[in-house]
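To keep things clear, I will list the structure first and then write my remarks on it.
As you look at this complex, bear in mind that one protein chain is not there, while each of the others sits in place.
We call the chains A, B and C, going by the order they appear; numbering starts again at 1 in every chain.
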Amino acid sequence: MTSGKGHAHHGLKLDTAVRADARRRLLSIRGHVEGILKMLEEDGTYCVDVLKQIKAVQGALGRVGEIVLRSHLADHVVNSAARGDEARVVDELMELLKYR
Amino acid sequence: MTSGKGHAHHGLKLDTAVRADARRRLLSIRGHVEGILKMLEEDGTYCVDVLKQIKAVQGALGRVGEIVLRSHLADHVVNSAARGDEARVVDELMELLKYR
Amino acid sequence: MTSGKGHAHHGLKLDTAVRADARRRLLSIRGHVEGILKMLEEDGTYCVDVLKQIKAVQGALGRVGEIVLRSHLADHVVNSAARGDEARVVDELMELLKYR
Partner (left out) sequence: MTSGKGHAHHGLKLDTAVRADARRRLLSIRGHVEGILKMLEEDGTYCVDVLKQIKAVQGALGRVGEIVLRSHLADHVVNSAARGDEARVVDELMELLKYR
């Protein structure tokens, strides 16, 4: 597969330990989403209870994002000038960070 | 108390059509989270690709939140003074909206 | 049109005490912005110091926003169904709250 999701041509990879941590956290987030889906099956569900759970999931996603971002900064951004791809690296980061 | 997630004592309920729409959207969000989990199984995954997907899921969650919030405002907030629970309703909203 | 900023035709007004509090806070925010302007006059200013100050001002603006929003909810939203302008009130709120 040559999609944007797979092995990128530049060979930069998410750190293995961070990848495992992110995976654990996303499994928990998936469980949290399933909990909201269960709430939404019930006729008596209160809007604010749904909104609280959505906010909690967004917080958890934000924390995964912070972990992956820190790893990316430390492993691939701080040395990008030496590698010579700093223009792309900065553009990618700014695209991610705007309206965050 | 039988959990903050279930049939609240005040009897205010999320609109049925909105509940169904939110459910469809959360099913799609769960699928998106599963897609990220698959990315995280691969050794060559690039940090920025993960971060883009997390940002996309956060956007989708934000849209579900907006739909539920609009429904809550229209069904339960605008008439809360008439019902007499406006103090609680305002406190709940402000708790949700801060740092959003 | 006599500007979107002035005495709106519907006659809903920001509470006087909240208006005074918001004014005091915005005077402080103006001072903070002037502090950043002074930093930006200096040749040796470090980017991160500027970014920290911008973040602090955004936090302070967010707090003024929360105070005005709470006042608006309590004074004008919770009773809008009784007044009959709930459709406009909900639309205005959703416009403000999206991407917040």
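The rule is short, and it goes like this: a residue touches a chain if its C-beta (ideal position, glycine included) is under 8 Å from a C-beta of that chain, and two chains touch if they have at least 3 such contacts.
Since this is a predicted model, take the numbers as computed values, not measurements.
Enquirer: Counting contacts across the entire complex, name the shown chains the missing chain touches.
Expert: By the stated touch criterion, the chain not on view contacts A, C.
Enquirer: List the chain A residues touching the unshown chain?
Expert: 62, 66, 69-70, 73-74, 77-82, 86, 89-90, 93-94, 97-100
Enquirer: With the missing chain put back, which residues of chain C would touch it? List them for me.
Expert: Chain C touches the missing chain through residues 4-8, 10-14, 16, 19, 22-23, 26-27, 29-30, 33-37, 39-55, 57-58, 61-62, 64-65, 68-69, 71-72, 75-76, 92-93, 96, 100.
In this text, only the chains that are shown with their structure count from here on.
Enquirer: Quick one: chain A and chain C, Cα centre-to-centre, how many Å?
Expert: 30
Enquirer: Calculate how many whole Å lie between the centre of chain A and the centre of chain B, each centre taken as the average of the chain's C-alpha atoms.
Expert: The answer is 18 Å.
Enquirer: Roughly how far is chain B from chain C, going centre to centre by Cα mean, in whole Å?
Expert: Roughly 25 Å separates the two chain centres.
Enquirer: Tell me, which residues of chain C touch at least two other chains?
Expert: In chain C, the residues touching two or more other chains are 99.
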